[in-house]
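Accompanying notes for the structure given below.
We show some of the complex, not the whole, and keep each chain where it was.
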Amino acid sequence: MSFNTFGHVFRVTTWGESHGPALGCTVDGCPPGVPLTEADIQPWLDKRRPGLNKNTTQRQEPDQVRILSGVFEGMTTGTPIQLMIENTDQRSKDYGKIAQSFRPGHADITYHQKYGIRDYRGGGRSSARETAARVAAGGVARAVLARMVPGLSILGYMTQMGVKHIDRSRFDAAEVARNDFFVPDAAVVDEWADYLHHIRTVAHASVGAVIEVVATGVPAGLGAPIYGKLDSDLASAMMSINAVKAVEIGDGMAVAALTGIENADEIVMGPDGPEFLSNHAGGILGGISTGQPVVVRFAVKPTSSILTARRSIDTAGAEVDVVTTGRHDPCVGIRAVPVGEAMMACVLLDHLLLDRAQTGGVRGTIG
Amino acid sequence: MSFNTFGHVFRVTTWGESHGPALGCTVDGCPPGVPLTEADIQPWLDKRRPGLNKNTTQRQEPDQVRILSGVFEGMTTGTPIQLMIENTDQRSKDYGKIAQSFRPGHADITYHQKYGIRDYRGGGRSSARETAARVAAGGVARAVLARMVPGLSILGYMTQMGVKHIDRSRFDAAEVARNDFFVPDAAVVDEWADYLHHIRTVAHASVGAVIEVVATGVPAGLGAPIYGKLDSDLASAMMSINAVKAVEIGDGMAVAALTGIENADEIVMGPDGPEFLSNHAGGILGGISTGQPVVVRFAVKPTSSILTARRSIDTAGAEVDVVTTGRHDPCVGIRAVPVGEAMMACVLLDHLLLDRAQTGGVRGTIG
Amino acid sequence: MSFNTFGHVFRVTTWGESHGPALGCTVDGCPPGVPLTEADIQPWLDKRRPGLNKNTTQRQEPDQVRILSGVFEGMTTGTPIQLMIENTDQRSKDYGKIAQSFRPGHADITYHQKYGIRDYRGGGRSSARETAARVAAGGVARAVLARMVPGLSILGYMTQMGVKHIDRSRFDAAEVARNDFFVPDAAVVDEWADYLHHIRTVAHASVGAVIEVVATGVPAGLGAPIYGKLDSDLASAMMSINAVKAVEIGDGMAVAALTGIENADEIVMGPDGPEFLSNHAGGILGGISTGQPVVVRFAVKPTSSILTARRSIDTAGAEVDVVTTGRHDPCVGIRAVPVGEAMMACVLLDHLLLDRAQTGGVRGTIG
């Protein structure tokens, strides 16, 4: 049963609405004895934070995380870790006027239909603010992974925004941290900025995006077939992020057009064990990690809240034109980058712990 | 914790290996009082069955399902339903010669690494035979759905095989049941047959595919945000099918290139409630069904077992060339069609039951 | 997987330590549309609160609950409800001197052994303060039950304290709220007060207790056999309360000495359906409620923290004498009464929701 919890062993339950007093998450199942302070978590929240970046919503939130439990004298104790972020910039009057209307493309109408009641302020529970709690949990996961698998690293970046793509021949991981779009291709930054400016200010629209998250240094053997497969859990995790409509592993949709000859990642014996000559599989075979980089890609739809009027109805069934003013990202995909990284961190740690439950972390030998 | 079980309320645990004495599944949480006999399940297994179709593996299995529990005098009792399918065509000697080698693109190596032991006969647990158990469970789910939501229907079909695509302007749902490829476009059948014949007999290869599964008549309000979203669970379910590498909801990866103006499914008030003027969202907003058709698409990679030699290693670490003779589908995607339908049925029923746990199935009114 | 969460549908995850900044719980799966404010929860916390009662610890905590999420304009929304109670009276220096010693009968040593680290201030996570979060969750459960099953009521009381027993012939439910011991027998109050005073001040000891919790108006049909039986879940819930060492349903341990003739609760047909002529079963048959009162009893061991020295060791393995000064209940069983009621409320609501998942709440008819 899972409403607001994800994970098998490292279990994260998020709570909170966009305009409530606070939001956060309970992280249960965290191993004990791991150094952890707010300073380990805050940088990831800062990366996701709106208002730092002119391309994201201008809502100003410090998004300051507090650890309320589960840590003693700077170390995790194995008991539940409660992380709380207070909402300080709530300005709910911005949203009041559309309280009874359903924004096309938004979850307003489905929350209303399912629950018969919803917190309409800023999207309530369906707001992208919920992802702040995921990023905080991801900070905990990264701290634990850093202890358990020192060589593991996770990097997310945009590969597409609207009709613009990166050029993979110019791929530079170091570039990702240097620009507002988290793109690994310095040459596109100015062009994308102009494009997004136009989308927002001239077209009164928004655009979608594709995010790729790659984890390197992942040990072979993670994943619990058949229904806790690593790729199955990654798909679930990424699809649960607001506005995500597709998830790909490795070559993703493109595998359909490949032949079995092309798609086979050939294997040779390297000095430290098996090596693969390609990675169409995205580091996962049969739901279990191969030791190659784990590659996940997901598509984020354009922000639903736009300045162009769209036809809709209100709770009384009357037809209305909806225009959403206020602070909204013209491309929510940008802030989905740290969220995707956080989900990757949580899923990998979860499977590391789950695997040692069943196998003790002992691996079959080759050679 | 989930190794071999999926579902929140309608919980399916599959068990069994390709060449063991039997395989099957336990279906727990099924509502009582639903008429159910083997005859309700068998047709779906027959549809998936290898050997009926010259484009699929020539392995001959009657795949006869037996209900061992949970049904009394032709009605479900609310207790666990055990479904067993005996493996009658095991011919394990076919596989003996590759017992110690790892087939590129196959889960051989990851099962070995994770567990240190594997049943190498026919892929063991990682064989696509496991999906027979899913199809059986899907038969139960369909029988229950037929009682609970009479207007609901589920249809799966191929939209792409290798480099060949259907022409959606010729879409004809009735055609799907009439051809070996489950394609809704009669005009492509001969061409696809020639293409696949060439792939297998001349190219000694295999090809991937794209499957689309559409459910119509799904009530609004199904889905348990944030981590039991309907799309998140569908993504997990489809990604857990052997060889699937990508899952799309509605417009899928294509949403990245849309603007918010294009992507917004506008809403008007129809005689029976809200109506949408388009369905980019694939029937799901904020993880909750809208009442529109639920549209899921997934990509299946080409079969790993091919007649063309690929480089690999064996358990001793020696480099080997692997050629897989024996009975293998040149396009496993074909048989993934009934499997995708079964997963859709299971997920929808599960969410129908889960929803009535929390909300009692009562819906918010509009108008 | 369950570390700090209980419940199938109505899921409560508690967090927090005795001397951390706050503790609380996330309540997930709560039905939407139920009126709820802090005023619905606070009275139950006040009932459990230490310091109100001269027989319980003199720690002074207002135990003020705050609802941080899941409620909008005074109604539950179906999203997670976060309840937080700040710890205001932490005085951790009281506990400093025994930080490295293990109190006999206390979880100090096992937390140390399991986790290698523990928050030794006031018992940390193993403190009975955790039960404040349960009582808060129970307040939510009661508010929902009041809407869904208007006639249901829950009453807990002490039936034994140390060597003292109530006289059931004088049973008066109205008396429970009128005395400090939650006893339904006014005649024992003074005697018990003297006895407890002696135990604490003269014997420098503490005593155990037996608590009985009875729910009336419980509909027939709740309970999910075989491993989510109502009695099995009640046993788990009550045994999870600090210091509880035994749980009985109905006649409990005494059934061993009964014959099948005596134990059979005979059934007759009453005006509103089946009626039972006795209730040895405690309202549960085959793990499913019968419609009779659900009767649970549990034994609480004496407080481990006492003024009499006991032999023990410290973390260095040195033998020490442990005397626990500070604020401790001489009978923790007293405060276990509202905790037991809260667990009953949570379990019953959980099964009400779980049942409607599987059966839709429809009952088999008799007559």
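Chains: A, B and C, in written order; residue numbering restarts at 1 for each.
Here is the rule we use: a contact is a pair of C-beta atoms (placed from the backbone, for glycine too) under 8 Å apart; a residue touches a chain by one contact, two chains touch by 3 or more.
All of these numbers come straight from a predicted model, not from anything done at the bench.
All together, the complex described by this structure holds 4 copies of its single chain type, of which 3 are visible.
By our rule, only the chains that are shown with their structure count from here on.
Centrality annotation: A (chain centre taken as mean Cα position, compared with the mean over all protein Cα atoms). Per-chain Cα centroids separate subunit B from subunit C by 45 Å. Computed from the mean C-alpha positions, the centre of subunit A lies at a distance of 39 Å from the centre of subunit C. Shown for subunit C are the residues in touch with two or more other chains, namely 1, 9, 29, 32, 78-79. Across the complex, subunit B is touched by residues 1-6, 8-9, 14, 102, 104-107, 109-117, 125-126, 130, 160-163, 199, 203-210, 220-229, 231-240, 242, 245-269, 274, 277, 280-282, 284-291, 299-306, 308, 310-313, 315-319, 333, 354-355, 358-359, 362-367 of subunit A.
Chain contact summary for the complex, subunit A toward subunit C: residues 1, 3-5, 8-9, 11, 13-17, 20-24, 26, 28-29, 32-33, 66, 68-70, 72, 75-82, 84, 114-119, 124-125. If you check the complex, the residues on subunit C that touch subunit B are 1, 9, 29-32, 78-79, 225, 353-354, 356-361.
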